[in-house]
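A single protein chain has been omitted from the complex, and every remaining protein chain is retained in its original position.
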Amino acid sequence: MNGRMYKYLAAVAVVTACVLLYVGKRVAWFEDMMFPTWLSILVCVLIAASMFWILLRTIKGKPAERRTVFLYVGIAVSLPLLMTISVHVPISTEGQLLFDGMKRIQPGSKVLVSFDYDPPSAPELQPMAEAFMRYCFERDIKVIIIGLWPQGPQQANLALAKLLAEPAISAKNLVYGVDYVNLGFQSGNEFVIQRMGSDFKSMFPADYRGTPYDSLPLVGNVRNFSGIDYSFNLSAGYPGTREWVLIGVDRFGLVMGAGNTAVQTTGMYPYVRSGQLKGILGGMSGAAEIEELTERLGKGAKFMVAQSFGHMVMIVFIVIGNVAYFLHERKKKKA
Amino acid sequence: MKQRCRNRIRTVSLLLIICQAVVSSATSVFAQSFPVTDSTIASAHVEAQVYPVPPDAAPAPPLSVTAGDTPDDAGGSLTIRWDASADETRGKVKYYRIFRAPNVGGRPGEFEPLGELPAGTTQYSDGKIATRKGFWEQVLHSTDSAAYFYKVAAVNDSAVNGTVYWQAQSESEVVGPVRSSAQWFNFQRINVLVGLLLLCAFIVYYIERAKAGKPIFIRKIAGLEAVDEAVGRATEMGRKIFYIPGSQDMDQVQTLAGITILGRVAEMAAVYDARLEVPVSRSLVMVTCREVVKEAYARAGRPDSFNEKQVHYITDDQFGYAAAIDGMVVRERPATIFMMGLFYAEALILAETGNFVGAIQIAGTAEPSQLPFFVAACDYTLIGEELFAASAYLSREPRQLGSLKGQDIGKGVVLAAIIIGILLETLGVYHFAQLFKVIGY
Amino acid sequence: MHHIALWVAAFLTLGIISFLYRDNAWYKICESVFVGISAGYWFVSYFWDNLYGKLWLGVFPRDPAQQPDYILLIGGALGVMMLLRLIPKIGWLSRWPLAFIVGATAGLNLIIYFASNVMVQVEDTIRPLFGANYSSSAYDIVGNIVVAVGTFAALIYFFFSKEHKGAFGGAAKVGIFVLMVTFGASFGYTVMSRISLLLGRIDFLMGDWLGVIK
Partner (left out) sequence: MRREIPLLITGIVGIVLVVAYFIPHFPFNRMADWSADWFSIVAAFAIWLGALNLFRLSIENVVKRKPGWGYAVVIIVCFLISAGVGFIEGRDFRNPGSASDWIYNYVYTPLSSTMFAILAFFVASASYRAFRARNLDATLLLLAAFFVMLGRVPIGDMLVGFLPEHWRLSDLSTWVMNFPNTAGQRAILIGIALGIVSSSLRIILGIERSHLGGD
């Protein structure tokens, strides 16, 4: 078969797949496709067996191709979503610390939530944002939203839209400007925090809709961080938790908890130990923790099975690679 | 008390200042309570008139109320302190309510409630003070224009489920008038000032020393010792050397460090007559790298061997850049790959490919999240600060060597402080650590 | 509309994923769309939030009670100078705002990094390992010793002006071990992060788009 033919075939396959998917969705083929337990176990056994086969091949000196690894990661992450396994998420000390801090917030307090992330990190941080704000709304804690990333306030809006539609919260008839407010984005990175330390209004003359600062009852009498009782930072990099700690906490005495993408969480541990941060949530497992702690399971908890599978596949591949290394590559290098 | 100390401090010598600040910062650790604001308690619905207040419900008033300027700030804030009501321990105080009145000819005007604070609090900062406006007025006047009177009331109520049926409060004496003012120096931060001045002094001292020609020793850095061998290997095998100066722009210190190291590698490559190729991801970086490599070839006495095409721009896009280098590495199978600078997610793609073709890889970055990939997939890795030290190490530029040495002395002080501090604390002396306490506004 | 939207999003998502098989036209189109859209989005965000929301409204406030803040105009002037880079003849003027940015960053960083990352971290490292006044379980004691010794040794590894020999070299060796454990933890968390992001997309494809999972 020549290359051209191959391309046409691929295009036809893609189009067919699309049509099938579309029709399938329309006539609801895919509803209730969740695996029964026996199928879940069978799938796991099959994956394990095929990885054992890869191990054997690798030992024989034929390492798996890149795309094979890709395929396994894809399978490990998508199939578990169909399995009906529920798991218990281990709670870390840092997560517990954060929740203990949240429990101390009194009803009516003003909480500053800074959304410093963009859509790519949303899978990790959005569940945290939702869990945290749900906790606040349920306890009549007022939420002030800002963003140091331009996409942050928009992520906040997504979370707000979802939360306000929930029956328990919509029953409370929360009012924009009184119970929560979204002040929008300001550029200037850490300088924004610095400036907020002396004057919120000069940094956010109006909210993201253009309403003047003073006509928002919630923030009207908040001059600077001393009007804030607690703050929560959702961060995916720079500017983010580090800047908030260095300026907001150390300079202006803010009380702060944080939710971070897993990548940058490790670097924040010194701040947790020193008490500059009152607890931290790291990545998807952090999101699952806060959901478990606030007793409202959401996406974080739902993904934990798939996350576990992903980690397992990763570890097994590293082990296979190292087996090959000790059996073959090392000898080759010595020779 | 702190205020009085501070007034005295201003008149005595610097030494005393330091001692005093140490003591005051040490004591303030214990004195500081949770930051207090005006909205800690939600205002509940009060229906006080409808239900009679039970006898005995009124708590004793708070005692020894004082009001004064909040120290070490820019003005616009007054601090009110009081001793807890005697009935607080008996559970008869639900919260404290603060009242303020403007100064009307030396007498208090009408009192207005400012805020409510939960039982257990003994201080409140009033940040809603009328401040001066206008540039010069603020420069010339330290004190704010308006003075105020304060009183504090202990409040007991019947709050159950948010509905209040009765409420009883007893007020303290009125204090005032007090006026807030701005200070010219934040004494709480004197430890930071001293530390910073020390560190800067070390750095400047050693820079001057190095400029004066005093030799400065820098330890061996394994990755850099291997540069010779790695370049030589490329010549032997007749294959290329790739040098990747990070994926970020010139505004990053790490990129600058990477380019400095490139200068040395290029010089060596010129000496050994190895073929060097530098694919870059920013146009500014390309311009700088060309200059650097050209100069290096000239230094090595082989200006003719330099070809501008050795340094070429690929794309600004992170993954586009990684994919392009990926392809080049697989095709050309370089003997040696250097990766020095600031890398993000592309680091692992680059390191893996180089490892795959069996090149000797020497990498360096100060980005902690990418270091694991380099450590695992490269033969030598410069970790964090080593990257910066490398540029000093290779360039032997006195100013860089000097500031590196100054930093090291700073590190030495830190290490000594840690040892001494831990020993003292373990023995039960707790004041040393307070020297390093940083106090916010 | 929502239906079309989901298909657009799915088309773009799959386009990027198709890169895993190999570089292809579908991927390149998606990539170009990404570059164009994101540049446009940032551009507009900065315009409305800063130039309009901050500079314009600051100098010409809508609310007559608010004092115009003319000091913002200096920032505006610096910003315009930045644009002068486009005119080669007076492009050198763009160094002024650059000098301002570098100076401001240096000044602020100097002080905040020193205060928070040196002073506070040293303060916190100084803790009693064990002692009468300290509620210590074996867990805490071991932990404190690990943190104290680990921080100390790893700092010694970053010491450059002294040869790593003898006891000093031994400490540096311990330091490198501590750093390796740190990097291992970092690696573990990076993996976690990446898999989470992938999960997010799979969830979109299987949940929002196809409706297989709820």
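So that you can tell them apart, the chains are marked A, B and C in the order they are listed, and the count of residues begins at 1 in each.
The criterion applied here is as follows: a residue touches a chain if its C-beta (ideal position, glycine included) is under 8 Å from a C-beta of that chain, and two chains touch if they have at least 3 such contacts.
From a predicted model like this one, the values you see are computed outputs, not experimental measurements.
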Quiz item: In the full complex, which of B:Asn186, B:Ser305 or B:Thr426 touches the chain missing from this view?
Solution: B:Asn186
Practice problem: Please give every residue of chain B in contact with the chain that is not shown. | Solution: 72-75, 135, 138-139, 142, 182-186, 189, 192-193, 196, 199-200, 203-204, 207, 250-251, 253, 256, 288, 291, 319, 345, 348-349, 351-352, 355-356, 366, 368, 372-373, 375-377, 384-385, 388, 399, 403-404, 406-407, 410-411, 414, 441
Quiz item: Residues of chain A in contact with the chain that isn't shown?
Solution: 63-64, 66, 69-70, 72-74, 77, 87-90, 92-94, 118-123, 151, 153-154, 157-158, 161, 184, 186-189, 191-192, 194-195, 198-199, 202-203, 208-210, 266-267, 269-270, 272-273, 282-283, 285, 304-305, 307-315, 317-318, 320-322, 325, 329
Quiz item: At which residues does chain C meet the chain that is not included here?
Solution: 5-6, 8-10, 12-13, 16-17, 19-20, 28-55, 58, 71-72, 74-76, 78-80, 82-83, 85-86, 92, 95-111, 113-118, 121-122, 125, 142-143, 146-151, 153-155, 157-158, 175-192, 194-195, 197-198, 200-201, 204
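We adopt the following convention: only the chains that are shown with their structure count from here on.
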Exercise. Average the C-alpha coordinates of each chain, average all protein C-alpha coordinates together, and give the chain whose average is closest to the overall one.
Key: C
Quiz item: What is the distance, in whole Å, between the centres of chain B and chain C, each centre taken as the mean of its C-alpha atoms?
Solution: 14
Quiz prompt | Rounded Å distance between chain A and chain B, as computed from the means of their C-alpha atoms | solution = 25
Quiz item: What are the residues of chain C that contact at least two other chains?
Solution: 115-116, 120, 123, 182, 186, 190
Exercise. Quick one: which residues in chain A touch 2 or more of the other chains?
Key: 250-251, 263, 266-267
Quiz item: Once bound in the complex, which stretches of chain A touch chain B?
Solution: 106-110, 140, 197-198, 221, 223-224, 226-229, 249-255, 263-264, 266-267
Self-check item: Complex contacts: residues of chain C adjacent to chain A
Solution: 20-21, 41-42, 45-46, 49-50, 53-54, 57-58, 61-63, 66, 69, 104, 108, 112-113, 115-117, 120-121, 123-124, 147, 182, 185-186, 189-193, 195-203, 206-207, 209-213
Quiz item: Can you name the residues of chain C that touch chain B in the complex?
Solution: 23, 31, 35, 67, 110-111, 114-116, 118-120, 122-123, 125-133, 148, 151-152, 155-164, 179-180, 182-184, 186-187, 190
